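Every protein chain of the complex appears in place save one, which is left out.
Chain IDs A, B and C follow the sequence of writing; residue 1 opens each chain.
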């Protein structure tokens, strides 16, 4: 349920409506907008008598939300959410490129990569200190030492940092350092982690699980928003299919569908979605052409020596190829993808 | 196996090599190139002693082909195949757009659509006279009457015609009328039909089955080439996945992979790959950005009244959106996708 | 739509109803039952006024059929269809085992295999003379010579024969020899072939395409029934999934669902569904436990020398394992799977 307020509403009117919502046993979520406030309502398990709310001062309309996801829905909030990180306006500014190593291996490799992607035009730095690895015997990341190196790379280059948090027990250490908290595909339905990230003041980049439906993906984001964190960025990173010519299959179809159904920014990770370096540039372009707000790519100065994901990391020449003329693949605003 | 000839080879030398190949119980396929001839060899089930061939006049080298598909492979023929239809050079000229109704319903609807897509900038006309339908009770197309209407639409607009052939028993009727024979996804492994089309002098547009691997797709094309038809165009039209936000999932990853592994032109069908009209424009742009040579889209002047696939047909406004500025999504040749 | 007649209806009454159905522009399909006749009606694209039919002599009730498939539906025909082949009652007798080589390679191999599976307790003989092969360079079967050998094996053993027909152009040759016409997974949506087989007097074993939904599978069967062939046997043979531990994934879930939704017999092909010899025995047992009427398996006296599918063919020891105690995996009728 969504309560639309008049443009000139004052905070007291909003507070009064929120209080009336709580009296019905429901949860109000005020959503500030450009010209007026709306109040999302969650918690109803059946039909609700809206009459008492419709009569309150400042209330224009009460709208039923038809989707199981509510706060993430464009029905609740028609205009795009813009997540601002270090001056980069994700969801508005296009094309946004997040680049960096799969994992922090050494100080030198990390700082060199950060400097090179900065010089090449990247907007944010990515890099993993805590790595979720399929095998217990694989390199698991440098942990807190890796965080320190990432912080240094961020400070040296001025690129805001995106790094993954893989559990609530490491949450505060990562949160203290990073600019954007990444929740990986394997943790998309780790609900305690989602709830914790929902309480953070830092933006969250949420990756789609390889077998998640669109609805499951938006419901995972809903966990974040329902806890109060509105700075959520979605990221498609490939799904599991029968195809064997790439590691995963980039679900390019979900890009325009997400842009239509949710107000949140949508990124694409062509490195994981393909698992092959030589596919990354064409897929990144395709992502923008389909309406994505940004891409996140793995870059390594010497991919063949990478401790993880070397096969899918761009070398510096391919990264330069990626950045060259990338803006031409962004549709002009006039040709709006979101009908 | 591939036999490379010297640039100045004369036809007699080629004939001599072919004859020597046949003496080994194998099948030679001469492949004319810009500067010299190569001879593809198929039919070997085990190792072959190449010595007698290496010693023949004009032979420069004999190369092992590592893939199960041979004639479709870039190993056999490194330069792009260009299929010329009515002056349109598919595989070279970009972006190519094939547009038209899903099925021929009436003369008026077909001719109106053909005129509108021609005016809008389409390069070829598509339309179905014989329709493969999941239900025996669904509209099955107008058959031969539909072919007549399509021929008229082609003649009135000058747009070359692409139409589907669904079995060997209708082959000659379709072949007599169309400019490009389409083999649909459901028939990608209909081997008698592939063999027949391989003997045709008309180009073939071969669609990928919804569950075909890349290798199965290229082996289906190999049936066509092995029978002698070199004018083959591949078309990705979406695969079956668990996703429920679109009818199929466009496998955008296969576009750069096909461009890398085969010399044949690669099209994308965003209408079938999504099943939703509003996804077609972003997916078509993504297809070009990923390196596709063309797209094939369904257009209907009044999609809500279409007898088949109305949900995925572009109306005329969306078709205009598609065509507007489409060339900017085509990567410049300098940034070559095919490494 | 289904018209239920009274138990004591005479043929004239049925003819009168059929004629009235035709007057409405629809197609009547009389379905004889144990105690009375029903008349399936297809061809309606919208609501039909049933009043004139309800008033005819002998008509008890007119029932709307809710599924897109009609004649294959249990709504139309609640009791099991039993397809009798050479005294074997498929759909009633359990467990039924169809066994034999993937393809006819030589007279000796075929006749030896037929004798051994007969001695081992198989009920029908399978074997391929025309083989649909992914690669144009793979062994394509012995063709008409293979049919002769299969006919001889059938005559020597007394086992009824199941063999595949891969196109309308070979239809009559295969139909003349075989007891059951097999339509393979790749041809499940080859509609001209389905229509031709629907007109045959021989039973048809229809395999599910690797990416077909349940509804698409039953609609393919509907093509056969709509043309008049009621002796249709369904066969699940594995679907395409992301799994790489077997060639396909046996969709065991579809077995009880098919038994519930259709009256047609349901077989399982554990050889193709796994692609691995050592999985065939456990999967065959699972198929019966889940309610299947029979299995079809590949057997080769020397699997390592097979020209096709050797990896998935049972040797004679494993075939003996399969047959030993197989009846214990068949649920007793009292515990009915079809709720």
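General observations
In the analysis below, a residue touches a chain if its C-beta (ideal position, glycine included) is under 8 Å from a C-beta of that chain, and two chains touch if they have at least 3 such contacts.
Here the structure is a predicted model, which is why all the values come from computation and not from measurement.
Considering the full assembly, C:285 is the residue among C:94, C:131 or C:285 that touches the omitted chain. Contact with the undisplayed chain is limited, among C:135, C:157 or C:241, to C:241. From the options C:65, C:252 or C:307, the residue with contact to the chain not on display is C:252. Listed here are the chain A residues that touch the chain not shown: 42-43, 45, 68-70, 132-137, 166-170, 186-187, 189-193, 209-211, 215-216, 219, 222-223, 226, 240. Chain B meets the missing chain through residues 240-242. Summarising the interface, chain C meets the missing chain with residues 211, 213-214, 239, 241-246, 249-257, 260, 273-274, 278-279, 281-283, 285-291, 321, 324-325, 328-329, 331-332, 335, 337, 339.
In this text, only the chains that are shown with their structure count from here on.
Among the chains present, the centre nearest to the common Cα mean is that of B. Look at where the CA atoms of chain A average out and do the same for chain C: the two points lie 49 Å apart. Mean C-alpha positions place chain B and chain C at a centre distance of 34 Å.
Centre-to-centre separation of chain A and chain B, using mean CA positions: 38 Å. Along chain C, residues 240 each make contact with two or more other chains.
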